[in-house]
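Note that this complex is displayed minus one protein chain, with the remaining chains in position.
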Amino acid sequence: MPEANVALIGYAFMGRAHSNAWRQVSRFFSPKLTPRMKVVCGRNRSAVRKASRTLGWEEYATDWREVVARDDIDIVDVSTPGDTHAEIAIAAAKAGKAVLCEKPLANDVREAKQMLAAVKKAGVVHMLCHNYRRAPAVMLARELVASGKLGKIYHYRGTYLQDWPVDPSVPLIWRFDKKVAGSGSLGDILSHSLDLGRFVLGSEVVEVAGLMDTFVKQRPRLDNPRKKGRVTVDDASLSLARFANGALASIEGTRFAPGRKNYLRFEVNGSRGTIVFNFERMNELEYYSLDDETKVQGFRQILATDPSHEYFDKWWPGGHIIGYEHTFIHTVYDFLNAVAAGRQVKPDFEDGVRNQLVLDAIEKAAQNKRWVTVKPL
Amino acid sequence: MPEANVALIGYAFMGRAHSNAWRQVSRFFSPKLTPRMKVVCGRNRSAVRKASRTLGWEEYATDWREVVARDDIDIVDVSTPGDTHAEIAIAAAKAGKAVLCEKPLANDVREAKQMLAAVKKAGVVHMLCHNYRRAPAVMLARELVASGKLGKIYHYRGTYLQDWPVDPSVPLIWRFDKKVAGSGSLGDILSHSLDLGRFVLGSEVVEVAGLMDTFVKQRPRLDNPRKKGRVTVDDASLSLARFANGALASIEGTRFAPGRKNYLRFEVNGSRGTIVFNFERMNELEYYSLDDETKVQGFRQILATDPSHEYFDKWWPGGHIIGYEHTFIHTVYDFLNAVAAGRQVKPDFEDGVRNQLVLDAIEKAAQNKRWVTVKPL
Amino acid sequence: MPEANVALIGYAFMGRAHSNAWRQVSRFFSPKLTPRMKVVCGRNRSAVRKASRTLGWEEYATDWREVVARDDIDIVDVSTPGDTHAEIAIAAAKAGKAVLCEKPLANDVREAKQMLAAVKKAGVVHMLCHNYRRAPAVMLARELVASGKLGKIYHYRGTYLQDWPVDPSVPLIWRFDKKVAGSGSLGDILSHSLDLGRFVLGSEVVEVAGLMDTFVKQRPRLDNPRKKGRVTVDDASLSLARFANGALASIEGTRFAPGRKNYLRFEVNGSRGTIVFNFERMNELEYYSLDDETKVQGFRQILATDPSHEYFDKWWPGGHIIGYEHTFIHTVYDFLNAVAAGRQVKPDFEDGVRNQLVLDAIEKAAQNKRWVTVKPL
Partner (left out) sequence: MPEANVALIGYAFMGRAHSNAWRQVSRFFSPKLTPRMKVVCGRNRSAVRKASRTLGWEEYATDWREVVARDDIDIVDVSTPGDTHAEIAIAAAKAGKAVLCEKPLANDVREAKQMLAAVKKAGVVHMLCHNYRRAPAVMLARELVASGKLGKIYHYRGTYLQDWPVDPSVPLIWRFDKKVAGSGSLGDILSHSLDLGRFVLGSEVVEVAGLMDTFVKQRPRLDNPRKKGRVTVDDASLSLARFANGALASIEGTRFAPGRKNYLRFEVNGSRGTIVFNFERMNELEYYSLDDETKVQGFRQILATDPSHEYFDKWWPGGHIIGYEHTFIHTVYDFLNAVAAGRQVKPDFEDGVRNQLVLDAIEKAAQNKRWVTVKPL
C-alpha cells in the first residue's frame, strides 16, 4: 500500500489517543494508505521529544507552521486545544494537506466557518474527529434508524455526564478558561451528545431552549493554589431541541454527576422501537422492537462484537470487547481511505460548523431565556 | 381500633387500586383507624353493583352528592377522572369529610385553588394520592437527600416514559380529550415526575421552559372506529426547570417511547453522590457515594426490601419484592393515621396546587417559546 | 359462584402468604369456586385468635384434627413446618378434603410417599405450593421451552442464594434443627431451584452428585442466648445433575451469599436460545434467540407484565409490577379451579415425592462422594 506521511500537532490526552490510532490502524485494518508517523509537534521541546519516542513518531518539532508547510507531509492531525484549531487547520489546508481535526472544530462559529471555507477552497479532504460515532454499537444505532427499523423518530434523549470536577479543589486548568476552551460542559461534552444525535437521527436541529450554570465559581489557581481564580465556563448545560424530522430532544452535558465517569448515553424512541446506548458500556446497544412477537418483546442487550458489526471483524472473536481508543482507530481508518480515494468522509468540517451553530444557539437561548432558531450553514 | 367509614367515588383503574388499598391496609399494617369499606359510587348502576362485590364494598350508589352528604361517611376517596375532582372534593370538604383525592388534584389551577381553599376552610384532613412517593425505594431516596448524604443538589433528571398509545389505532378514549383529561402526557405522567422531584429534593420549581407536541393528531372514535376524531392533548411534554435550591432539572413525560411501560425514572446528582430510581424496578434504588473509599466506589443497587426500609417491616422477608399496588396501601395507611390524629399529611391539596402551577407554567412556556416563572401559591 | 370453605393450618410466614392469597383471589380473578376463609388453626390460642382477625379468617381453632374433620370444610391448606405435613395432609385426605400443602411436601421420602398414597386413595384434589412456578415470567420460561423455541435443552443452571444467617449470632431457630426442618439449604431453597428446573424443562432428574456443608456449626440457643447449640442442617448444598432429556445441570442452594436476599436464579441454554430468570426481579425474563437476525441478537429483558402474559391481564397495566405474594394468589386460583372441576393440577403430591427423591439422592451423593441414581417414583 502507498504511504502517507502524518504530522500530529499536540501530544497531550488527545495526542496520545490519535498517536495510538495511527500506530495501530495498519496492524488490524488494511487502509488504502499506510500512515507513516513522521513528526509530532509541540511547544515544549523536551516534552515533545519524549512524546515522540513514547508515542512512536519519527521526528519531533516545536513550530507547527514549519511542520504544516513541509513538502513531505500529506496529513495534518490537529489535536491541540480548541482555540488554536482554526489557525493550524487553515494553514494546513492552504498547504494542501488533508486535515483531521479534533473536536470541537473551533471555539466559535466565525472561526469554524473560516475553517470550512479554507478546506473547501483548498479542495483537501477534511474530517472532524468525533470518535464516538465509530463505536460499533453506535454505528448499529445509526443503521437501525436509517433502515427504518425504528419507524418515525419521536425522541432523542441525550446526556453526557461526568464527575471529575465535582470536588471544588480541582484546580483552574485550561478547561475552565473561556478564552482557551470556548465553553465548559457545552463544547466539551454536550457537543458529543449533540453530534451523536445528528448522526444517529440523520437530521439537523432547528431550534433550541437552553439552561446553563456554573456551580463552582472559583477554583485554586495553578500558579498559586492558595489563591482562587474565576471559572469562566459552564459546569452544566441543558437544552430542549426540535429536529428537522420532527423529533423532540433533550440534550444535556454536565460535569457534576458523581459516579458518572463517561456516561455518554442516548435513547431514541421511534414509532417501531427504541434504542439506548451508554459509552461506559460502549460494546452494547439496547434495542426494543415492536416488530417482535408481543409476548417476547423486551430490550435486547446487543453485544456489538460480532463480525457482522461494523469494524469488529478486524478485531477479536465475539464477546472479546474493545475500548475507548478503538474508536480513534476506526476514525483514522476511514479517514485514510477517504484521503486515498480523494473523497469526503463524515463527520467533516461542515459538521463542525453545524454543531457549533447549535451550541451557539443553546448559549443564546440560555442567556435570553427564550427559544432560538439555529442559523443556517 | 376505631373504624372510619369510607366512600369511594369512581371504580375504574384507580378505583380498583384504591379499593385494594382500603381492603389490605389493616391486614399488614395497624393504622390508628380501621377503614370500613362502606360504599362505592359510580354512574352506571349495574357496573357499580358488580364492582362493589368484586372490590369488597358493602354498598353501592350512583349519586355521589348523596354519598358525600351521608352522616355515616368519614372519608371520601375521589378516584374519578380529573374534571370531576373539584366538584366532588369541595362537596366532601363542605360535608366535613376527610378527603383523599387521586392526582391530578384538578385539571387547572383555578379549580385546584378552589379545592385547597375548601378543605382549609372546612378544616378537614386532605391528601393527594401521588402514590409513587411511597415506594420504599423512593422514601429512601428522599431520606438520603434530606439527610445531606448527597450534599448540595445540582441536578434532577426526571422522565416518565410509556408506550401504550404509540399505535395510531389506539382509539380516542377520554385521556385524549382535553375537556376531560385537562392535558395528556403533561398532567397524566410528567406530573408524577414533577411531584417526585419536588418530594425528593424538598424544594420548589421556580421557572421553566417547555416543549410539547402531539404526534398522532387523529384517532379512531369510540362510537365509530371508522371515523377519526381529533386528539386535543399532548403526546409528549418536556421541560427544563430551575429549583429554588439551585438545582437544574429536566422533566419529561411521553407516551411515545416503545418498550417503556411505566418508566418513571429519576436521577439526582449532588455534590456527594447520586441516586437513581426507575419504577419498573421499584424495589431498587441506585446510590453512588463519594464518601466510599475511591477504589470501591460504584453505583449500589439497593434492594429496598429490608425491615430497615420504610413500610417493608410489615411485608415479607428481604428480597421478597412488592409491587405497584402496595404504594397505594402505604398511602392510605399514612392517610388513616393522619385522619386519626387530625393532622395534615403530605402530599396534600397544597401540593396539588403547586404541581398544577408548574404544569401551567410549562404549558405557557411551550406555547410562548420562552421561560416562564412559576406563580406563587 | 359456589363457595368452598377453607381451613388453614399454620399462620406464621407461610400462613400470612396463604391467607393473603385466599383473601385476594376473588378480587382480581374469577375462580370457579369462591373461597370462604372459614377457620385458621394453630397451637397457641391467643396468637391464633389474633391472627384470625388480622388475616381475615372467620374462626380460629387450636386442634387441627378437629378442624380437618369438620363437615363444613372443603379445603385444607397445610402451612406448618415440614415435619407435620404428613400427618395433617393424610388426615385431611382421609376426611375427603382437597389439600393444598406448602413445600416441602415432607421431610423425607417415606412420608412423602405416604401422603401421595393417601390423596390418591382418597381421590381428593391435591396440590403442592411451589409458588415460584406461577410468576408470569416463569410461566413464560416454561412456555418458551415447551414450545420448542429454545430447541434441544443442553443446560439448566439453578441457584437459590440467600444471606439471612451469615451472621453467626442468628439464633438456633427451628430451621437449623434437622428434626423439624428435615434439612437446611437443601430442602428449604435448593428444592425450589430443583422444582423450577423440573417444571421449566418438563423433564426429570436421573442422577446427581452432591456437596453439602455447614459453615456455622453452633448458634446461640433460643432459650438461653449465652449458650450455643449445634446446627444439625446444611448451610449450603450444591449438586450436579443429569436430566432425562440429556440436559446437564448445576443446582445449588446456599444461605451464605451476602447481598443475595432471594436470588432464585436459573439459566436454561438450548440449541436455539437461552432464558434467564431471577426472582429478585421476578417480573422480568431474559431471552436470547438465535432466530433473531444476527446483527440484532441480544438478551431481551422481557417485562412479563403484559396482558399476554399468564395471569397479568387480571392485574394492572403493563409495567405496573407485581410482587412475591401474587405467586400465591395465582396458585390458589389454579387450585380452586381444579377443585371445582375435580381434576388434578400441577405441581401436586407426586411432584413433592419426585422432588424429595432427588433431594434424597443429593444428600446420599454428598455423603458417599459418588454419583447416585435417583430412585423411581
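In this document, chain identifiers A, B and C correspond to the written order of the chains, with residue numbering beginning at 1 in each.
To be clear about the criterion, a contact is a pair of C-beta atoms (placed from the backbone, for glycine too) under 8 Å apart; a residue touches a chain by one contact, two chains touch by 3 or more.
No experiment lies behind these values; they were computed from the predicted model shown.
Within the complete assembly, C:A257 is the residue of C:A117, C:V170, C:A244 or C:A257 that touches the hidden chain. Across A:A117, A:V170, A:I321 or A:A340, the residue that sits in touch with the chain not pictured is A:I321. Contact with the omitted chain, checked across B:R226, B:K295 or B:R343, is made by B:K295. Contact residues of chain C toward the unshown chain are 152, 154-155, 157, 159, 161, 166, 209-211, 213, 215, 236, 238-240, 242, 246, 248, 250, 252, 254, 256-260, 267, 269-274, 288-290, 297-299, 369-371.
Mapped onto chain B, the interface with the missing chain covers residues 140, 144, 285-287, 289, 292, 294-303, 306, 308-309.
Take chain A: the residues that touch the chain left off the picture are 13, 17, 19-20, 23-24, 26-27, 54-56, 162, 164, 260-263, 279-283, 303, 305, 316-326.
FYI, only the chains that are shown with their structure count from here on.
Where chain A touches chain C, over half of the residue numbers in use are shared by the two copies, so each contributes mostly the same positions.
Distance between Cα centroids is largest for the pairing of chain B with A. Centre-to-centre spacing of chain B and chain C amounts to 36 Å, using the average Cα coordinate of each chain. Inter-chain spacing, taken between the CA centroids of chain A and chain B, is 41 Å. Chain geometry summary: the mean Cα position of chain A and that of chain C are 54 Å apart. Chain contacts: chain C has residues 303 touching two or more partner chains.
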